[in-house]
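Part of the complex only, each chain left as placed.
Per-chain numbering from 1; labels A, B and C assigned in written order.
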Amino acid sequence: MLLDHNAQGVFAIAVTPFTPGGAVDTASVDRVTDFYLSCGVSGLTILGMMGEAPKLDAAEALAISRQVVHRANVPVVVGVSAPGFAGMRSLARGVMDAGAAGVMIAPPSSLRTDDQIVNYFAQAVAAIGADIPFVLQDYPLVLAVVMTPKVIRQIVMDNPSCVMLKHEDWPGLEKISALRNFQRDGSMRPLSILCGNGGLFLDFEMERGADGAMTGYAFPDMLVDVVKLARAGDRAAAHDLFDAHLPLIRYEQQQGIGLAVRKYVLQKRGAIAHDAQRAPSSTLSAGARAEIDYLLSRLARHDPRAKL
Amino acid sequence: MLLDHNAQGVFAIAVTPFTPGGAVDTASVDRVTDFYLSCGVSGLTILGMMGEAPKLDAAEALAISRQVVHRANVPVVVGVSAPGFAGMRSLARGVMDAGAAGVMIAPPSSLRTDDQIVNYFAQAVAAIGADIPFVLQDYPLVLAVVMTPKVIRQIVMDNPSCVMLKHEDWPGLEKISALRNFQRDGSMRPLSILCGNGGLFLDFEMERGADGAMTGYAFPDMLVDVVKLARAGDRAAAHDLFDAHLPLIRYEQQQGIGLAVRKYVLQKRGAIAHDAQRAPSSTLSAGARAEIDYLLSRLARHDPRAKL
Amino acid sequence: MLLDHNAQGVFAIAVTPFTPGGAVDTASVDRVTDFYLSCGVSGLTILGMMGEAPKLDAAEALAISRQVVHRANVPVVVGVSAPGFAGMRSLARGVMDAGAAGVMIAPPSSLRTDDQIVNYFAQAVAAIGADIPFVLQDYPLVLAVVMTPKVIRQIVMDNPSCVMLKHEDWPGLEKISALRNFQRDGSMRPLSILCGNGGLFLDFEMERGADGAMTGYAFPDMLVDVVKLARAGDRAAAHDLFDAHLPLIRYEQQQGIGLAVRKYVLQKRGAIAHDAQRAPSSTLSAGARAEIDYLLSRLARHDPRAKL
């Protein structure tokens, strides 16, 4: 089941569960996989930035990939961004052998010019093999690499294995429109566009032509519902549900502690046994936990899933 | 009326109105000043990043400062960040002579170490004069300069003329708590903390001990109300009002077009005659304008001020 | 006498002389201008990064420009890079009225994509006027903006007033070759290329097709000689002279203290009365001064101009 440009819906960015002692919590790997599936996700993305991938060694990364792929009945995308192509290739070939549907690649922060970016992805494809479908991650806020729609089109047209864009440019609504216009004018082949950025603009991203979301917000079931409502054209209902969650989505956006917020909520929802991160980790103060609890209690008035 | 550490409430970051031809729209300078005053702001901040300050020449900057100071019966803070201290000094002395209450200084992006940051503000104070109260702007997302609470304390303790922090670190809730703890343990003298970041975290910033907001959201009257409710301890009401505005606050956060959104709404509210920016400017697509209109219509269900 | 693409030889990047008290040393402005002229330079560039331009206010910048233009019988280029186009226009129009031959513009560090860079220079030309010849400064090491040869060609072809490249990419030898190939294949009109980077690669830059140097090394007379020898095809002599100076050129390359080294040597050569910088300034330790003296004594064995 290889990833292709028809992918849509929600691909949850999965957390990697750890025990308080720092070991991979393999029981919770199954549990959180089941949780995501129960939320109705169309796919899973593991070992992304939010998956604490750099804290895993190569053997652990492969083991977790195998476990999730084996458990999930949906396509699994594995983040393989690496400082060099050797490590990228090893992991990519390994996870595809284990049954992954595709991989995700982010450009390194050192890239500046349009040509450098285009060349990088050509080299990455040469390294991992053109038979592996890949997701192009466009995340300038964190990666400091800015890709114009033209550059994305170039990468898509140069590399048939580029089947999806993880869109998290900010602001990025016009970029979605520009890419869809490229498809309409025939200058770019079809591309799946799933949006990240913690879901902060999902309401309008869907209206601009996105195919869904690929992000790690702790209520993937809400994301699934918003995507469905948007696709069904039920605009007011989509915004109503989205707006109810927005205070928490916004709170989770805080860089540095976003993952801690996410794991805290996932633990409260029973999806993982511990909210521990492997060191180096960020932790929530008592004040922050109380703020999240307050946000959940307010959210629960609109969405019973937040009654925790 | 010099700025001091007792400042609180909302200091609106004022836009600079232009005509479609690119001239300063002096009639609208008065109009928007009156608008802010009618919103109940405690002060005004002009020539900030959102004030298109770098697009003004020195004479224009001084003229606008004089006009606003003359019109407003509240303290006016003027942004004087500059690539060199000569320009900073000229503008700072000029606007203080014109009756400004204080100036705001952002650190240049080249600063890296703690000592470099501390030294920069010592030099800035030496340049403009220790008699001018100044606001320290802490905005790592845009400025790429990261100041720890300890560094801020050092700047405050080294420079008696540092009376206010424009807080827009992100995430920054714990930073407010840390600074207030410094005051409580006696290691830092009192400091006014007004929060920026477009107001995106104002609900919790107030609860952490902020004195108010210094930001440019197009509904400063809402900011005034949220600050009042928070200070009065009416937590639920503060969050209810804030949450109703959050979809639009979030939309305005988009870097690059945030100012265009802001001017578009301010024009709809009658605060300025044109939503034009001086070149180089960002513009809103028809789609974006329709999205804002939709957000306003949804907001109007909760806040009649959004019926435009 | 407007700058055009036929410019060649050495354009010295002039220091701005200050008194120990921080005032502009107007007597030394004349003295250092005469010094540069006596070195045989073809032109002068003032108010560049090394000219402490950001430490001057607008009136000082204009006054110095007038003084130098009036004194010099060679073309004078004035740096007008600014955070906004209003300040850039004011200074550019002012110095051209005063008789400058052209202006120099560096891209702001925020630019990333090819299109952003190309657009920036289109906007800059619109701001200052297409009648003012300008030098494109390409200095990625400091500016963090990377321009490919294709982007430079685009800027040159889009803007007839772009007549010169200040080349200080690093490494940049292949870039000179690429640009000269563009001229040969007819895809780019002729462009003067003068090289910066403190002269560190001048020996080979001349051989790759540069027209000369635009840099501030404290022995512009050596730069003049190397350019002449290279143009005359006297390769060994050019390298011999260059290599004799290389230990000092290299020493002057140290960012942060480079200007202090330069002013120290210029003062020893009698070109300026004081080696003072306006605050904030870098200073040389006793050890550093002794190192420079030692380098000069070693250099004097090969070049009598270094006997100081």
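Going forward, a contact is a pair of C-beta atoms (placed from the backbone, for glycine too) under 8 Å apart; a residue touches a chain by one contact, two chains touch by 3 or more.
Quick caveat, the model's predicted, so the values are computed rather than measured.
Engineer: Full complex copy number, with 3 in place?
Structural biologist: Spelled out: 3 chains shown, and the full complex contains 4 copies.
The rule is simple: only the chains that are shown with their structure count from here on.
Engineer: Touching both chain B and chain C, which chains are there?
Structural biologist: The shared contacts of chain B and chain C, listed by label, come to A.
Engineer: So, what's the distance in Å between the C-alpha centres of chain C and chain B?
Structural biologist: For chain B versus chain C, the centre distance works out to 38 Å.
Engineer: Can you check how far apart chain A and chain B are, centre to centre, with Cα atoms defining each centre and the answer in Å?
Structural biologist: Between these chains, centre-to-centre, one finds 33 Å.
Engineer: Compute the distance, rounded to whole Å, between the mean C-alpha positions of chain A and chain C.
Structural biologist: The answer is 48 Å.
Engineer: Give the residues of chain A touching no fewer than two other chains, as numbers and ranges.
Structural biologist: none
Engineer: Can you check the complex and tell me which residues of chain B touch chain A?
Structural biologist: The contact residues of chain B facing chain A are 170-171, 173-174, 177, 200-201, 203-204, 207-208, 239, 243, 246-247, 250-251, 254-257, 285, 287-288, 291, 298.
Engineer: Which residues of chain A touch chain C once you look at their complex with the stated criterion?
Structural biologist: 112-116, 140, 145-148, 150-151
Engineer: Using the touch definition from the top, list the residues of chain C that touch chain B in their complex.
Structural biologist: 52-58, 60, 82-87, 89-90, 109, 119-120, 123, 126-127, 278-280
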